[in-house]
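A single protein chain has been omitted from the complex, and every remaining protein chain is retained in its original position.
To keep things simple, chains are lettered A and B as they appear, and every chain counts its residues starting from 1.
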Amino acid sequence: MKYFVLGATYIIRLDAGEKVLESLRSLCEQDEIGAGVFHGLGAVGEAELGWFDAGAKDYQTLRIEEPCEIVSLHGNVSRLDGKPFLHCHVALADRTFGVRGGHLREAVVSATCEVVLTRYFEEFPRRKDGPTGLYLLDLKQDGD
Amino acid sequence: MKYFVLGATYIIRLDAGEKVLESLRSLCEQDEIGAGVFHGLGAVGEAELGWFDAGAKDYQTLRIEEPCEIVSLHGNVSRLDGKPFLHCHVALADRTFGVRGGHLREAVVSATCEVVLTRYFEEFPRRKDGPTGLYLLDLKQDGD
Partner (left out) sequence: MKYFVLGATYIIRLDAGEKVLESLRSLCEQDEIGAGVFHGLGAVGEAELGWFDAGAKDYQTLRIEEPCEIVSLHGNVSRLDGKPFLHCHVALADRTFGVRGGHLREAVVSATCEVVLTRYFEEFPRRKDGPTGLYLLDLKQDGD
């Protein structure tokens, strides 16, 4: 991971073999980033995607083990139990240019991955929600 | 809808049963947001997508009525006839992880939807365009 910091914005380059979320999470831990948004593009060689099954209150998963372009990668940074929590969704295109996507569990960079992360000097807290089983953003009602 | 305001940025959480565009539009009306951009991720249980048919000058539509991950959701806020106008495109993944996408007409949240909206303290005007039949951003030529 190489990066350049410009005010509240990180320009990040991940190289072959690096894990996308693990790398971003370690950067957030290091710089105590508790709130932010990020976007990325590039290419990965492995990925695990999730599709949320509301009945089971859990994710179905798909493992991809072939080179794919990161068509879109978009996520946010919040904080759960004092640690950075990354929520990220992704669209991946294989050599047929067909696109599969979903919740990103993890992906391993093949060629390069360029991420722009903008931090906020705040914390977005998350908390486990009983009815859905998900860790939801713990925001107050209507901005109050 | 719950949200948190951080300067010009709204961190928004929509819950099960809430309509994505209707909710965002009501927030824009309430806070008089006439220009902005937004990105989101999450999951929906219903959606209506559009594909613009230039010959017919109208959208072909697809109704989706199954749980889908919001792979990407990206839009802008402008103003048409004094009211907030949201232009938004979306990619949705069903349980096969296959992705369908297009112009978002409306979608209903299933589990959660997290949107980050950045407002500009300006107005981006829109106006109906004769040749295309679309409501286009009414910008001047070449930034003049």
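In this text, a residue touches a chain if its C-beta (ideal position, glycine included) is under 8 Å from a C-beta of that chain, and two chains touch if they have at least 3 such contacts.
A quick note: this is a predicted structure, and the numbers were derived from the prediction, not measured.
Considering A:Cys28, A:Leu49 or A:Val71, the position touching the chain not shown turns out to be A:Val71 (whole complex). Residue positions on chain B in contact with the hidden chain: 35, 37, 39, 49-54, 60, 62, 72, 74-76, 87-91, 99-103, 120, 122, 124, 132, 134, 136-137, 139-143, in rising order.
In the full complex, chain A contacts the hidden chain through residues 1-6, 9-13, 16, 39, 41, 43, 67, 69-72, 91, 93-95, 97-99, 110-112, 114, 116.
Here is the rule we go by: only the chains that are shown with their structure count from here on.
Centre-to-centre separation of chain A and chain B, using mean CA positions: 21 Å.
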